[in-house]
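Excluded from the complex is one protein chain; the other protein chains are retained at their positions.
Up next is chain A:
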């Protein structure tokens, strides 16, 4: 392992990891970021517009449990004694499910979901009836209470007191039952997957349809290598040391691979900022309830989620989660929409249950860097933004000269939150197949109903003489979308394998060079 600067020759001295193509001297400076994209006037309302009032007065608990509740550890033995564990509630439209039972049932079937629709409807009916009964009893208790305010005969008063007491006890029991029922209903109902876009192909993985195909596999006049071998020969990664220090599927990036990672992230952020996305970095430790609200299951068998010992916190598997959480339990002004975020974070996945040769090297790892796009918009616009997101992704990958295909994923391959999902698979010559490098999902209101994100439609423009609360439109749930702008390890696999040269070097695609200090080629090190 040579000690002299491992980055090729003269570029080391003029190294700037983010640079503009136009050169004055040997110093490379970055393309000026469109500051327009940064003068965002849509934060007018930001925190002020948030409302924490629960729209469902019958729900006994807040949609997200207060911070204090989770600071104290509940020893496992005591948990059984506690009244029902604090649970968040998804604002599921039960009436709609009941009214569209057939469509929902078909959808559940098409998605191979385990959701129990019959149980949901049954529980909902039971709960509705119980609610009516509780309300009735409350009404009676109020009548009694009012009567007690007047002048009464002692015997009459005594009788009312008795009646009041009975009502109170009966009510307490029913209210407890109602709570239990509500929780049961939530449990069952949360499992119902999102509805499906009518154009989505029905069936399993093999039914996915190719929407677009770009480029063609590069022709090599020599024996090509896979990214692992290239990485070894160019001293770009170390999986062995990481296996000792951390375990399998961990790695160190070294030398030009570090520059490649930084270059990819900086370039990607720069590109999507031009399209109006607000750049963010996010917490990578989040409360498990937020993970659940986004549609993941932190404590399921074969969960992808790492949990932190001694707390209710988890590591994020994608920035979708902390970004989704930003506007939890809020009502946004319509003028703020669409809200477009581009979040850079590290992501952690257990990859439990994933094994085999197809997961060697950088293809499947426990920790990686990713830039994720996240959009909150009005329901009427989510199809439009889905198209916009996939276009942005395709433009990014085309700029890098990748050969790829975009798939409209079949109903059996969607995952609960997605109404529709487009995956991009890029050609990886070393693996001799296409590999997924990104995914764009339209989750419609699945996540927003769980995260509690709504917006207040503006008043109609026709001036109304009477102003006031009566004229405010009721809040509606936003639609959320998420799309991978850049998943670094898979991009590194693509770039190394597609751009390898006969002499063992790898050329850097043009757009990335200014973000890598002008580096044009990763060359074998002299020994």
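Here is the rule we go by: a residue touches a chain if its C-beta (ideal position, glycine included) is under 8 Å from a C-beta of that chain, and two chains touch if they have at least 3 such contacts; residues count from 1.
Here, contacts and distances are computed from a predicted model.
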item	value
Among "Sodium/potassium-transporting ATPase subunit alpha", "Glyceronephosphate O-acyltransferase", "serine--tRNA ligase" or "Proteasome subunit beta", the UniProt name of the subunit that does not appear here	"serine--tRNA ligase"
Contacting the left-out chain in the complete assembly, out of A:117, A:234, A:262 or A:483	A:262
From A:326, A:416 or A:521, residue that would touch the chain that is not displayed	A:326
Selected from A:98, A:157, A:275 or A:346 as touching the chain missing from the view	A:346
Candidate in contact with the missing chain, chosen from A:197, A:366 or A:420	A:366
Positions on chain A contacted by the hidden chain, ascending	1, 3, 5-7, 12-13, 15-20, 27-33, 35, 38-41, 43-44, 46-47, 64, 67, 238, 241-242, 244-247, 250-255, 258-259, 261-262, 265-266, 269-270, 278-287, 290, 306-310, 313, 315, 322, 325-329, 344, 346, 348, 366-367, 369, 517
